[in-house]
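Shown here: the complex without one of its protein chains, the others still in place.
We just call them A, B and C in the order they show up, numbering each chain from 1.
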Amino acid sequence: MASIYGNRLQVSIFGQSHAPGIGCVIDGLPAGEEIDLDVLSAFLARRAPGRDPFSTQRKEADAPEIVSGLYEGRTCGAPLCAVIRNGDQHSKDYSEIADKPRPGHADYTAHIKYGGAQDVRGGGHFSGRLTAPMCIAGGIARQILARRGIHIGAHIYAVNGVYDTPFDPCLVSHADFCMLEDKSFCVISDKKGEEMQARILAAKADCDSVGGIIECAVTGLPVGLGDPMFDGMENRLARVLFGVPAVKGVEFGDGFASSALRGSENNDPMVMDADGRPQMTSNHAGGILGGITTGMPLLLRCAIKPTPSIGQEQNTVSLSRRENAALTIHGRHDPCIVPRAVPVIIAATAIGILDALLDSQNAFDLCH
Amino acid sequence: MASIYGNRLQVSIFGQSHAPGIGCVIDGLPAGEEIDLDVLSAFLARRAPGRDPFSTQRKEADAPEIVSGLYEGRTCGAPLCAVIRNGDQHSKDYSEIADKPRPGHADYTAHIKYGGAQDVRGGGHFSGRLTAPMCIAGGIARQILARRGIHIGAHIYAVNGVYDTPFDPCLVSHADFCMLEDKSFCVISDKKGEEMQARILAAKADCDSVGGIIECAVTGLPVGLGDPMFDGMENRLARVLFGVPAVKGVEFGDGFASSALRGSENNDPMVMDADGRPQMTSNHAGGILGGITTGMPLLLRCAIKPTPSIGQEQNTVSLSRRENAALTIHGRHDPCIVPRAVPVIIAATAIGILDALLDSQNAFDLCH
Amino acid sequence: MASIYGNRLQVSIFGQSHAPGIGCVIDGLPAGEEIDLDVLSAFLARRAPGRDPFSTQRKEADAPEIVSGLYEGRTCGAPLCAVIRNGDQHSKDYSEIADKPRPGHADYTAHIKYGGAQDVRGGGHFSGRLTAPMCIAGGIARQILARRGIHIGAHIYAVNGVYDTPFDPCLVSHADFCMLEDKSFCVISDKKGEEMQARILAAKADCDSVGGIIECAVTGLPVGLGDPMFDGMENRLARVLFGVPAVKGVEFGDGFASSALRGSENNDPMVMDADGRPQMTSNHAGGILGGITTGMPLLLRCAIKPTPSIGQEQNTVSLSRRENAALTIHGRHDPCIVPRAVPVIIAATAIGILDALLDSQNAFDLCH
Partner (left out) sequence: MASIYGNRLQVSIFGQSHAPGIGCVIDGLPAGEEIDLDVLSAFLARRAPGRDPFSTQRKEADAPEIVSGLYEGRTCGAPLCAVIRNGDQHSKDYSEIADKPRPGHADYTAHIKYGGAQDVRGGGHFSGRLTAPMCIAGGIARQILARRGIHIGAHIYAVNGVYDTPFDPCLVSHADFCMLEDKSFCVISDKKGEEMQARILAAKADCDSVGGIIECAVTGLPVGLGDPMFDGMENRLARVLFGVPAVKGVEFGDGFASSALRGSENNDPMVMDADGRPQMTSNHAGGILGGITTGMPLLLRCAIKPTPSIGQEQNTVSLSRRENAALTIHGRHDPCIVPRAVPVIIAATAIGILDALLDSQNAFDLCH
C-alpha cells in the first residue's frame, strides 16, 4: 500500500538506487497487446541521464529485461515484470549521508519512519532513479493507448520563472506531441527554451539548481471516463503524479488561475458540431467536469521543485551526535530535473489514463 | 471504486441532492473514541448554507442521524453510518436541465457516462450538497485527531485575485485556527477579507460568480507519517481533496511557487533544537519530504473554480434536438462557494490524515 | 477494510443488531438497471425470521428504505444506500452478556479487539441480523444478473448429518431454482427434508441447535470470468461467503471429496457440442478451472455451524470477576439457521458474481 498504483491496472514499483535492480510489475494489462520494445527503449531514453549538460553524468544502461508477461511479443494476461540492473554505482562511503540528512531530501523522514533501517545509498527507494520503472510501465501503457487513438504529450512549461507558450487548450494535437519529441530541449517556444537553459547553466555555475513546471496534455479521450468523487480523473491522476519525486503541485485546466476568474469567464460554453456532437468552445476545465472526461483535451500541470542536491554547503544535523552540522553534497546531480521529468510525467499520466479506461465499463473497447 | 476513500479508514459517501437522503459510512474507525455530537454539529454548521449574503438561501437542517457505529457515545468498532434527510427541495421541473447541460457542471459528462440514467435533479451525486457527509466524516476524524494533539485549520487565502496573508509556515498554530473559527468570514487579514467580500457582492450583482483559494494547515503531526510513492501524504491528500467539487488544483508547501526558486532557496535547513530534536528552520516543503511528514506544519492550498451556476444566459446544446440552445439557470446559488468550502477542505484533510495515521505502524498510538 | 467487499462493485455493510438501523451502500452498480422493489422484498422475505417453528420469533419488518442510488426506478450511477430500521428490540439488560461471553459467539473476541467498546446488544455488528443488508445487496445484484441470463439457486444440502440429493452438476437449471423457491423448506428431496425438520425439532426440544450445509449453483455464466491467483472465482466467492456468520467451510465442485479421487476420475473431459462449442461431459471442477469459469454450472457448498445460542446452561467466564461462570441464554433463537441462510448464501454469491462480471473486461456486456 505504498509503491502500488491503480484499481484495474496495478503497477508495483520496486528497487533502490543501489540495490541489485529496480523495476516494476504491471498486473491487469489487457491480453493480446503487442508491445514494441524498440519504441519502449526510445521512450526510456528520453529520461536517461548523461545526455546533456543539464543532467547527471551517471550512465545508466536502463535496458529493462522483461522477466514475464510477454509471450511472442504480446501481453499474455499474466503480470508483466521488468527489471533494470543497477550497474554504474559508486561504492562510496555512505556513512556521512546516513548521519547527516540532506536538506530537501527524504533522508530524515525515512530515517524516522523506518527506524534507521532504510537503504541510505543514493536515496534508496526515494531516488529519482525509481522513475525509470515508472517510465517502463507508462511507456507500455502509452502504446496501448496510442493504438486506441489516445495520445499524451508534454513540454517544459516553466523553468525558474521563465515560461513557455502553453498548449492551445482546444487545439492541442498529436502532431504537437511529435514535434516536441523531436526536440532535444522540449519546449514550444525555442526562444523561451534558450532562456531556460541559460537559467539552468547559471544555477549550475553557482553549484545550485532550479525548479520548473511541466504541462501535459491528452488527446483522443472518449467522453465519460473517470468516476465521481474520489475516483475522478483529477483524483486518479493526482495520485500517480505526486508519486513522481519533486512534484509539489498539480492542477487541471486553468487550475490555480481559475481562482481569479468569474464563472462567466471560466465556464466552457457548448455548441453542437457539424456531426451533431456536443463540443465546448473553450476548455478552462482542462477536459474534466465532475471528475469525468468531457471529450476535450485533458490538460494538467505539475510543479517540480528545484533539485535538492546542490553543491553548496548546507546546514543540517548529525543524528548520532545530536548537534548541528554542515554538509556539502558531492557527486553527480542534475542542476534541473525538469527536462528529464517530461517523459516521467507522460508515463505517470499514461498509467493513470489506462487504469481509468480499463476501469470504465465499455470505454476500453469503445476506443478501438 | 468511486465514492469510497481510504486504505484503513474507508469513507463511503452516498446520496443525491434530491434523493431521500445523503450520508456516509465510515469503516475502520478506531473503537472507544468518544464523539461529541454537539461539536460535530457546530462543525457542520460552518458549511451550512443560508447564513449570509454569499451563499444559497436553501435551508438545510443538516442534522445527521447516526444510524450505527456509536454505542454509549463512543465508536464501537462497527462501521459508523450517518444519514441526513433531504428536506427543503423544490419539486420543480428538471426536464430542461436534463436536456440542456449546464456549462461548467457535470451534467453532460454524467449524461454520457450513465447513458442518460443519472439523477439530474440538483446535480444528483455531483451536487455540492454531498460535501455535507464529507464534513460528517471529517468532523469525526478531526475529533479523534485533536485528542492526539493534531489540529487542522484553514482560511480563505484568495477570492477573485485578492489574497489574504498566508499562514506562517513554521509558526502556524492551533491558536490561529481557533481565531479563524470565530470569524464569520474566515480570513487572517480582515482588510483583505473586506475586499474579497466586495468582489463577491459585485459578482452577485452581475449574476456572476467568483473562485478562490483555500489554505489549510495541520499541526502536531508526528514525523514519519505517509508512505513512499503512491501513498505519500501528497498523494493521499490530493486524492481526497480533488473529491471536493470545484477543486482544480492542489499544492503543498511552496507548491507552484517553488518552481521559480533555486535549490538553495527552497531547501529547508535543519538544526538541532534545545531538546536534541531535529527541526527545520524554514518550511518550503510544507511539512512533507519523500511523501513523509517532517514534523513541521503540513501546508496545502486548493484552487476552487468559480461556481458554475450563474444567472446569466449561457450557450449550451439541446441533447434531444441536437442543436444549439440558450440556458438561463434560475434558483438559489452561491456567488462564491469558497467561504462554505473552508470546513469541507478541513474535513477532507482530516479524513486523509486519520487514514494515514491508522495506516502507519505505531504512529497512531504514539500520538496519544 | 472489514465490512466492505468487492473490487468494482463495492458493498459496504453497516449496523448493529440494536442500533437505530442496519443497511448497506453499494458503490459501482451499473447505471440504468431497473430494480423491482417487490421482487427484492420477496427475496428478503425468504430470510425474514418468525415464519416457522425453526426460526426466532423476532418480527422484523425488514422493509428497506432506498435512501439513494435509484432515480425513476433505475440505478443512476450513484451509490445505492438502503437502510432498515431496527424496530422490535427488547430493551433488556445486557450487562450479564457484556461480562459473560457466550460460547461460540464473537462476544469475547470482540471484547478484546475493541477494548470493551463494542456494542454488546444482540451481538452488535456480529449479529446474524446483518445478513439482511447482505440480502438487499445480493437481491439487487441478482436482478441485474438474471437480466443477463445468469441465475443463482440454493438448497439445504444437509442438516445435522441428513443429506439432501445434490444438484446435478451438469444439468442443474433455472427451473430447479424456481421449484426450490416455491418450497417452504428448501430441499430437493422432500423426504430428506422431513428428516431434517425432525432433527431440528428434536434439537429445539433439547434447548439445543443443529448445523448444516447449503449447496448453491450458478447457471448461465460466460466462459472466462474470474482472474488468476488471488482473484479467481473461488477466492472471490470464498471471501464473501465467509462473511456470512457461522460459515466454517467453503468448497467448489467436488471440493473435499475430490481429495479422495484419482485424476482420471476428477478431470472433466471435453467434447465439441453440435454448435461447435467446447463442453465438459462432467463437472467435478464445479465450473471453475484456474480460478476462471468454464461455462459449466458453478457449484459450491458452505458448511454452517450449529447456532451457538442455545438454551442449555453453558460454562463461560466472568470477565470482570476473572472467574468461571455459568450462563443460560434466554430469548428467541433459531434452533437451526440453515433454512434462513439459503437466501443469504444466494445473496453473497450474487454479489461475488456481479463483482467478477463487472471486473471482467467485456464480459458484462457480452452477457446482455
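Assume a contact is a pair of C-beta atoms (placed from the backbone, for glycine too) under 8 Å apart; a residue touches a chain by one contact, two chains touch by 3 or more.
These numbers were taken from a predicted model, which means no experiment stands behind them.
The omitted chain makes contact with just one of the residues C:G138, C:G211 or C:P343: C:G211. Along chain A, the points of touch with the absent chain fall at residues 1-4, 7-8, 10, 12-16, 19-23, 25, 27-28, 31-32, 65-71, 74-81, 83, 110, 113-119, 121, 124-125. Mapped onto chain C, the interface with the missing chain covers residues 1-5, 7, 13, 101, 103-106, 108-110, 112-113, 125-126, 130, 158-161, 203, 206, 208-213, 223-224, 227-232, 234-236, 238-240, 242-243, 245, 247-272, 276, 278, 280-281, 284-286, 289-294, 301, 303-310, 312, 314-317, 319, 322-324, 359-360.
Here is the rule we use: only the chains that are shown with their structure count from here on.
Once CA atoms are averaged chain by chain and compared with the all-protein CA average, the nearest chain turns out to be B. Chain C has its Cα centroid 45 Å from the Cα centroid of chain A. Contact with two or more other chains is made by residues 7-8, 77-78 of chain C.
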